[in-house]
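Removed: one protein chain of the complex. Kept in place: all other protein chains.
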Amino acid sequence: MEWLSQQFGTRVIALMPVAIAVNIVLGYTVANVLKLPIYLDSIGTILVGVLAGPIAGALTGILSSLIWQVAIPGQSIGPFAPVAGVIGLLAGVWGYLGVYRRRPAEGGNLWLPVVIALGAIALLVLPIINNPAYNDPAFTVPWYSAAIIAVAVALGVGVVGMAYLRRDAAPAWVAVAGALTGVIAAICSAPIAAIVYGGVTGAGTDIIVAALRQGGADVFNAALGQGFFSDPIDKTITSFVVFIILAGMSRRLIARFPMGERAVGPEPA
Amino acid sequence: MSVEQALVLRGVRYRYAGADRFALDGVDLVVRPGEVVGVTGPSDAGKSTLCLVAAGLAPGTIAGVLEGSVTVDGIETRDQRPHEHAQQAGVLFQNPATQLSGTSRYVWEEVAFGPRNLGLPLGDVVARVEAALAALHIGHFGERDPARLSGGQGQLVALASVLAVGPRYLVLDEPTSQLDPQGTRLVGDALAGIADTGQTGIVLVEHKTDLLAALCSRVLVLGGGRGVREGPAAEVLADAGLHDLGVEPPSAVRLRARLAAAGVSVPEQAFAEAAA
Partner (left out) sequence: MIRGWTGPVSVFGAVLLTVVITGVGRRLVSFVVASLPLVISILLINTFIYPDATDALATVGPFTVTGTGLTVALQAALRVIAFALAIGVFVATTDLDDLLSDLERRGLGRRAEFVIGSAIRMVPRMVERAGEIVEAQRARGLDTEGRPWRRARGLVPLAGPMIGGALNDVEERTMALEARAFSAPARRTPIRRFPDSAAQRAARWGLGLLIVALTVATVGGWLNVP
């Protein structure tokens, strides 16, 4: 019980509205003003999950979706509230496992985890890319395969570059956690998209749904395939943003949150 | 044994969790009801830490190690929970926007936030809100939107919401640092009004020594976490060594020094009146 109640101390209560507002405002601006093909609507959720714990993270996600639905007309986000909850829950788990801790390392100690992490991401992503529907000649979005490869390469370069510049193996684990969160989020949101919206969401990513269906996927699998494309990318980027935010926050402030010390590790001696 | 009615810090040292040096390193301070004590010093002297400790937020809310004793009317703050302490010593910070709860449509409701948290009967809530608004002469703000107030007005509403919780002591952490001159005057006048009732003891932490000269009876100058000067306001603020301690003397004192350097002597009495 104490484990639960300390996730809702006054400091966490002060953080949650801010996190919810950041989710909604950034998500709205990214999708509607900058019109980017990612969501970036779970930075606040993941931050709360990491600093305060899985239940607080899940609630932040769920409330963000519901308040977003009411605050801004015409968004199709409310029914996806359970997915946002799962993302917050997972963030709490990653924080507990110490994914966001800095791991200073050199040479083999640095590169071995990075290689293992990239391998893990490849294992995760390859079957998704190999979806036969993508390669159907009847309806191929020409930029599609190129886009997937470009993004995968960019993320890989990002992980390696960050690890090299910071002499820190943490970005590798942050990337794995982000990609895994994305895959799970995609699995959770596909049935909702399929049942509530007939598999489309009104965003630019609907072209992927169309392509997958033309390639022979059914309603559910087309929605799933679209999620498998968008979510791991989005959640990996979001995880990096959270990692950078945590690195920029004072350790003293972080330690005042219930899971803060556990999430970023003890003060370096 | 009769208990001293005062906010008392004795030999207070405070180290933030995760820090290796003491932000406060042996500070003594006594504030009685009706008294305004000014605290000043260069940045990093421990002014804000002093506020947190005196207001009972450290080490309860802000983790750290507290040595020495902090008592309010004889009760140790470390034995109290935050809401109990809030009813004895209230604290006001710099930024009006972050202090308002942001959940109220009207100023009246905003001021009622604290008393309602205490679960007081509705009649008591109303009485406290009206009293707090009246004490600051902002009864006419009641139906305004807290988000649409000027900085000075917002700070007055924040002060009223702290007063409504019912503390006998107020700790003010640079309450005018984000305000324009007009807002500063507004808050300064309100504080003078509270002090005049003789019911409330005020600790005013400020780097604006003009405000200290206008309001305080005594002044404590901090440096490196310790008190380096303490005494009657007029005396401490006129101290020629103030500038070397990293504190800008009040404008009246600077003017007098300039005049003296130019060979003009002005009777001390004129400055005492100007300061008051």
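Should a chain be cited, it is by its letter among A and B, assigned in written order, with residues numbered from 1 in that chain.
Convention: contacts are C-beta pairs under 8 Å (C-beta built on N, C-alpha and C of every residue); 3 or more make two chains touch, one makes a residue touch a chain.
If you're wondering where the values come from, they're calculated on a predicted model, not measured in any experiment.
The undisplayed chain touches these shown chains across the complete complex, A, B. Only one of B:Thr61, B:Ser150 or B:Ser217 touches the absent chain when the whole complex is considered: B:Thr61.
Looking at B:Thr40, B:Thr77 or B:Ser161, the residue that reaches the missing chain in the full complex is B:Ser161. For chain B, the residues touching the chain absent from view are 52, 55, 57, 60-62, 81-83, 86-87, 90-95, 97-103, 105, 109, 112-122, 125, 147, 158, 161-162, 165. Seen from chain A, the chain kept out of the figure touches residues 8, 10-11, 13-18, 20-22, 24-26, 28-30, 33-37, 40, 43, 63, 67-76, 78, 138-139, 196-202, 206, 209-210, 213-214, 216-219, 222, 241, 245, 248-249, 253, 256.
Following the convention adopted for this analysis, only the chains that are shown with their structure count from here on.
Each chain gets one centre point, the mean of its Cα atoms, and the points for chain A and chain B are 44 Å apart.
On chain A, the positions that touch chain B within their shared complex are 10-11, 17, 251-252, 255-256, 267. The touching residues of chain B, when paired with chain A in their complex, are 16-19, 61-63, 82, 102.
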